[in-house]
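Omission of a single protein chain aside, the complex is shown with its protein chains in their original locations.
All chains are identified by letter, namely A and B, in their written order; residue positions are counted from 1 within each chain.
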Amino acid sequence: MNNDLESKLKHALRPVAPSDAFTQRLLARVAASRDSRPQARPTASRITRRAAWWTSAALAASVLAAVGIQHQLQTERERTLGLQARRQVIEALRVTSQKLDLAYQAVRTQSVGGDRDSGV
Amino acid sequence: MSEPRPIDINMDLAAARAGQPAAIGALILAHQRSVYSLALRMLGARDLAEDLTQEVFMQMSESLHGIESNEHLEFWLRKVATNRAIDQLRRRSRFEMTPIDDHEPMFGPVDHGDPLFQRHLEMHLAQLSPAARAVLLLRYQEDLDPTEIARTLEIPVNTVKSHLTRSLDAMRHGLAGAGREKREDKHR
Partner (left out) sequence: MRIFRSSILGALLMPALAFAAASPQLVLPDFTALSQKAAQSTTITLDSTLLSLAGRFLDGDDPQDAAAKDVIKGIKGIYVRSFTFDTDSAYSQSDFEAVRRQLTAPAWSRLVQTRSKKTHADVDIYVMIVDKQAVGLALISSEPRALTIVNIVGSIDLEKLHKLEGQFGVPKLDLEPQK
C-alpha cells in the first residue's frame, strides 16, 4: 500500500512547466538585470511587478533566439559530453576494480599463509 | 594510458559565470520546471509561484560565482526556492488558508482510474505546515532521500522522516475515507 501511494505521489508530483509567456519574461528580466546593479528586494505590489515584466518582454525575442541556437549546440555538446562521461565511467570502474583486486590478492595470499599483514 | 581529458559538464556554468546570457538562459531552461513546480506547490497560486521563481533565478544569476557544479546548482536552487517559499508561508496570517487556484493545474495529467487522487493531494498539501509540505515535495517531486532533504532544509533527518511518516499516514487515511464515501454513494 505504501509503495502504491508513493508511486502515485511521484507520478502526480512530476515537475510541471510554467507558461511559455512566463519563461519569455523571466529570461528577458534576467538578461536585463545582468547589466544593472543587483536588484533590491522588490517592494512594489504584485500588479506593478507584473507590469514591469511586460515592458521588458521586448528583449525576450532576441534572447529566445539565442537560447534556441544554444539549445542546438547544447544537444551536440551533450552527446560529446555523454560519450566522454561513458568512457570515464568505464575507466573509473576499471581503476576501482583493479585496486579491489590488489586487496583481494592480499587477502587470498594471507588466507593460504603466504603473506602476512592483511586484515579484514 | 594518457591522462583523459577531464569532463567539463560545467561548460554552461562556466560560461554563465562569465556572464554569457545564452548560458544563463540555458541554465534557467534546464532548471525552471523544478523551481517553478516547487514554488507552485508550496504557495498554491500561479502568480506567487512565478514571482518566487523569478526571484530565485535573479538571485542565481548574482550568485553563480559561488556555485561549484551542476549538482551544487541543483542543491542551491532547491534550497533557496523552498526556504523562500517557507518564509513567505510563515509570514502569512496563520488563520489564512493557503489559496488553491482551482484553475491552475498544480500537477501533471490526471491519473486514469484515480481522478480523486490529485484533488486529495492538493487538499493534503494545503493542510500541511510549510516545512512538512517542503519535505513531501522534495521527497516525491525532487526524489531526494531524507538525508538530502535534511541538508537542504537544515533540519534533522529524524524530523524529515517524521514529517514523511505523518504525511503518508494522513494521506492514506484520507484516501481510505474517500474510498468509503465513494462506496456509500454508489449504494445509495
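What we mean here is this: a contact is a pair of C-beta atoms (placed from the backbone, for glycine too) under 8 Å apart; a residue touches a chain by one contact, two chains touch by 3 or more.
No experiment lies behind these values; they were computed from the predicted model shown.
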In the full complex, displayed partners of the excluded chain: A, B
Residues in chain B touching the chain absent from view: 1-4, 6-7, 9, 66-72, 74-76, 79-80, 147, 151, 154, 156
Chain A, residues in touch with the chain not shown (by the definition above): 78-79, 81-83, 85-86, 88-110, 114-120
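The definition used in the following text is that only the chains that are shown with their structure count from here on.
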Footprint of chain A on chain B - complex, ascending: 4-5, 7-9, 11-12, 19, 21-26, 28-29, 32-34, 36-37, 40-41, 47, 49-51, 53-55, 57-58, 61-62, 105-108, 111, 114, 117-118, 121, 136-137, 140-141, 143, 168, 171-172, 175
Contacting residues of chain A [partner chain B, same complex]: 1-2, 5-6, 8-18, 22-23, 25-27, 29-31, 33-34, 38-39, 42, 46, 49-50, 53, 63, 66-67, 69-71, 74, 77, 81, 84-85, 87-88, 91
